[in-house]
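A single protein chain has been removed from this complex, and every other one stays in its place.
So, chain A:
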Amino acid sequence: MGQEPIKEMAGSSTSSSEACTDPYLRCAFNGAALTALGISHSALLAHSPQGCEYLVNNAFASQECDYMETMTLCTKLCVDEIVHGGEDILARTIREVKDLPISALFVLSACGPEIVGDDIVGVCEALQPEVKFRLVPIESAGFRGSQYDGIDIAMDTILKKLVKDDVEKIPGSVCLVAPHANANPTWPADLAWVKQVLFRMGIKVVATLTHRTPIAEIENIASAETSLLLSHDAGQKAADYLSATFGIEQVCKGIPLPIGMTNTQRWLTALGDRFDILKTAEEIVAEGERMVMATCRRKWPMARFMYRTPAAIVADATVGIPLVRFVTEEMEMTPELVALYTSHRSVWELLEGELKSLGLNPKVVYGTDVYKTRKSLQEVRPRVVFGSTIERHASEGLPVAYVVEVVRMMRQFRMINREYFGYTGILNLLECVQNEWVMGWRSKERRYEAKW
């Protein structure tokens, strides 16, 4: 403490000062698929070798698609298509599926076809008259960046291709941007909390970009008066585009997402201010805080004994930045390492603002990879880590008392979606901490044998 934060790197979300990385983030193709799969009554066609289909399947799971309703397809490119081009096979595949009962077919190109120059836009234009659904080509090769860059690429294409500009503004309305760029393993609950709060405030949600979003909502997005970005990792470009093109004002800009008491209060107050419903916002805050405190009074979370315990936070910026305040204020731990997967300038600024306001000076690693995380954990030696399963394994051999798995970089099984945003979100996070705390007390050795 008492030193300047160490900034290991800054730049784009994917650039690295090192040649060899062990990444946390998937590629742009995965992010684009994650975005496209959030649109209802559509299908996704991966113009790629068959391996990339697995990235689509991963995105499919992250978007919580229903496999009875959503179809993913693949052109399964082989060496012939790389040598001679894969446009014919793309056209043939689109014709094969031309009777699908869908509103749109998103055609995503992977690394191979983009390098050899397959013109997916041209193929889609040529075939559009033959099919009943919209063909939406998204040039999203993996090498274009991280999954967050892919989300931005896909949203840019979708907005430019589908949004109608001849719609009337709906007063007091909002469009929600990039809820899916969130490493909370049950992020749809965060989105549901946002929608429920907006409903109570009387703010109409015009569209969600993207989660179970009908095409009609996307087409109508220009009617929104404001936008609300639900990620610190992706989506700012879409919000800027909506602002520049359709005059859609971004609200809650520069405020950490509503995780923890203070962040939730700031976020709700900003909404109340903008829509002139401050009283309602204050009511929600008061009710929420009362509920959290009353619940804790009844449930009595023992994890409160972690007072000033050195902690590390390893996460995406969306969850990681607001967690800094939650860990410091609600949990009374001391963040001594903050390692974020991304390193956008806006991420940097937001985190530094939070650290300054809290009077914290932890080691900060932007654009971390597994190696940098492990090394930082070895150096800082926190006793508690907020992160993912990877940190659980990467902490092996270190004096880490427990790892709270709050973000998903790999599969984490939870049947019920539980938000981190808002007041129930605080309780959900406390529950995660509490259960790990209890596990930490479990004896690894039996002191005696039972007699029976």
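Following the convention adopted for this analysis, a contact is a pair of C-beta atoms (placed from the backbone, for glycine too) under 8 Å apart; a residue touches a chain by one contact, two chains touch by 3 or more; residues count from 1.
Keep in mind that, in the parts below, contacts and distances are computed from a predicted model.
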The complex's invisible chain, by UniProt name, from "Cytochrome oxidase", "NADH-quinone oxidoreductase subunit C", "sulfopyruvate decarboxylase" or "Nitrogenase associated protein": "Nitrogenase associated protein"
Selected residue (touches chain absent from view) among A:F29, A:F106 or A:Y366: A:F29
Given A:A36, A:L77, A:V285 or A:V400, the one touching the chain that is not displayed: A:L77
Those residues of chain A which, in the complete complex, touch the missing chain: 14-16, 18-30, 45, 48-55, 58, 67-68, 71-79, 81-82, 89, 92-93, 96-97, 110-112, 115-116, 141-147, 370-371, 389-390, 393-394, 396, 409-411
